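Below is a structure I'd like to ask you about.
All protein chains but one are shown in place.
A and B are the chain letters, set down in written order, and residue numbers restart from 1 in every chain.
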Amino acid sequence: MATRQTRSLARLMLAPSVILLLIWMIVPLAMTLWYSFQNYNLLNPAMRSFAGFDNYRYFYTDPAFFQAIANTLIIVLGVLAITVIGGILLALLLDQPMFGQGIVRILVISPFFVMPPVAALIWKNMIMHPGYGVLADVARFLGMRPVDWFAQYPLLSIVIIVAWQWLPFATLILLTALQSLDEEQKEAAEMDGANFLNRFRYIVLPHLSRAITVVILIQTIFLLAVYAEILVTTNGGPGYASTNLAFLIYRTALLSYDVGGASAGGVIAVVLANIVALFLMRAVGKNLDR
Amino acid sequence: MGTIKLENVTKSFGATVIIPKVDLEIADGEFVVFVGPSGSGKSTLLRLIAGLEDVSGGAIAIDGRDVTRVAPARRGLAMVFQSYALYPHMSVFNNIAFPLKMAGESRETIDRKVKDAARVLNLTSYLERRPGQLSGGQRQRVAIGRAIVRQPTAFLFDEPLSNLDAALRGTMRLEISELHHQLKTTMIYVTHDQVEAMTLADKIVVLNGGNVEQVGSPLELYRKPANLFVAGFIGSPRMNLIEGAAADAKGARTIGVRPEHVTVSKTAGDWKGTVGVAEHLGSDTFLHVQADGVGPVTVRTDGEIGLAHGETVYLTPDQTKLHRFGADGRAL
Partner (left out) sequence: MARQVSTGRKTVATAAAWLIALIIFFPILYTIITSFKTEPEAIAGVSLIPSGTFENYVEVQAQRDYFKPFLNSVVISLGSTLIALLISVPAAWSMAFSPTRRTKDILMWMLSTKMMPAVGVLVPMYLIFRDTGLLDTRLGLTIVLTLVNLPIVVWMLYTYFREIPGEILEAARMDGASTLKEIVYVLTPMAVPGIASTMLLNIILAWNESFWTIRLAAANAAPLTAFIASFSSPQGLFWAKLSAASTLAIAPILIMGWFSQKQLVRGLTFGAVK
């Protein structure tokens, strides 16, 4: 469609978004890259010099770095496992005919709308608190010793909180995908003699595969950057036990005022995220073609 | 006035040539139908005239004025789209009033013109409704109403009846024809349906692969198709096109004879054949005959014929109505 005139106008209309995003992408990233090669500490801003790869070396040799990478991966993979498997099961359940389906859906989706600091504080104080939390009460009722979640299992606690926030997202998307499955296809499979498990394996799962891919990729982007949940619960501790890469960079930057070191960490985080993004873009891009 | 002249008009999208080169003159008040199969470039040609696409080369003139670089709204044309393109959020009144509002007409003028148009199109009692509450035929009339209030120099119709069911299509065809007689304005009408073309047009432009195959009145095209494509496209059921010995005998590569110009006999005739399927339409019967040495031939006879599947028949084409085509597909 369109003539030369509308086409040039269209380009003009597109320009503000493109220019703004271009600045937003390039300027801070270029600065991060630049700082990552500088010795620059905000406590001593006069002492600036070229650092070469020192910041990277420093980051790389810091034992906390590898623990942070490991923690990042555990959070991402742990939450993904819980939300994807849980999401599929929950979506299958919610797809069944039942009474009050609308309300059930609303209840299940709700945690997704809770802002991360609130979610973390609810779990920290009201649910997982070793003295007064609901879980402690339940443990005592069953005659067990209450667990001090954040001291004994800091990383697991964070995985649980984050999974609680993202399970609704996975469920909602998988349920939407499930409901777009042609009822006749399932009936045809039933006529062909497929039982429930076989129908799930050969009809439902392949139909869900794209939605599952999207869920995994989008969640990964957000899970790599889990921050507020750690800040308000464990503050990364004990030690570095629940520090992920994002939190480590924050610590380096705003607690030790080490601009160079934090920037080097930032570059590493960007590279990691880009590897994931590459796959996501492919998945979404494929969809665009259809 | 409403003359439209296309000179050396070409259109390509990137490397894909849609219209190699078209010259065409449309007289004032003429009802012109662009007909052709899908992908023949008929809609593109209409959109070029409308100004919704830029020409890649050549010039378009309306009433002698060069409009090649003029914006669609300034060409003085009105268009009825295939999907009607009614504004779903506006009432029927506001839909019809929209072009007048854009032209900055006064409230009283708009009110009068919309009501006039609504009366002509039997829409008066629907003016407050939304397009979603109307039937297909009513929507079609609103789209036409939106076009006529502007009193354009010419109307453009892009397959306007293709979304209607068969019965309604017949009624709307008559209404459009009647409208043309009342308004006497130039109309350009795009369709892939040769029946619509034959019944509506003063002049038919047959398009194929972006080329104009033939221009002429419906009967000219029916009687004297310029080439094989037109011969096969115009007329229903299709003209029988026969190659081989039967054609050689007439000194042509291909001969064509319309189903209505073949007589059937149980005893004697030029071609001997076997009756296949007979389609009884009541008034007519279409016989599909497998003729020996000639191939499949469709014959149109009156409705009361008593021939059974597998019977032997003899066919005789009307020699005066025989079309001969050369090796290049052109009529001889």
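In this text, a residue touches a chain if its C-beta (ideal position, glycine included) is under 8 Å from a C-beta of that chain, and two chains touch if they have at least 3 such contacts.
Everything numeric here is computed off the predicted structure, so don't read it as measured data.
If you put the hidden chain back, the residue from B:I4, B:V35 or B:M79 that touches it is B:M79. Only one of the listed residues, A:W24, A:F53, A:F66 or A:Y202, touches the absent chain: A:W24.
With the whole complex as reference, residues 50, 52, 71-73, 77-79, 81-83, 85-89, 98-99, 102-103, 146, 150 of chain B touch the missing chain. Not every partner is drawn; the one left out touches chain A at residues 1-2, 6-7, 9-11, 13-14, 16-18, 20-21, 24-25, 27-29, 31-32, 35, 90, 93-94, 96-101, 103-127, 131-132, 134, 137-138, 164, 167-169, 172-173, 176-177, 180, 183, 210-211, 214, 218, 221, 224-225, 227-228, 231-233, 245-246, 249-250, 253-254, 259, 262-263, 265-267, 269-270, 272-274, 276-277, 280-281, 283-285, 287-288.
Going forward, only the chains that are shown with their structure count from here on.
Averaging C-alpha coordinates per chain places the centre of chain A 58 Å away from that of chain B. Listed in rising order, the residues of chain A touching chain B in the complex are 1-5. By the touch criterion given at the top, residues 51-54, 71 of chain B touch chain A in their complex.
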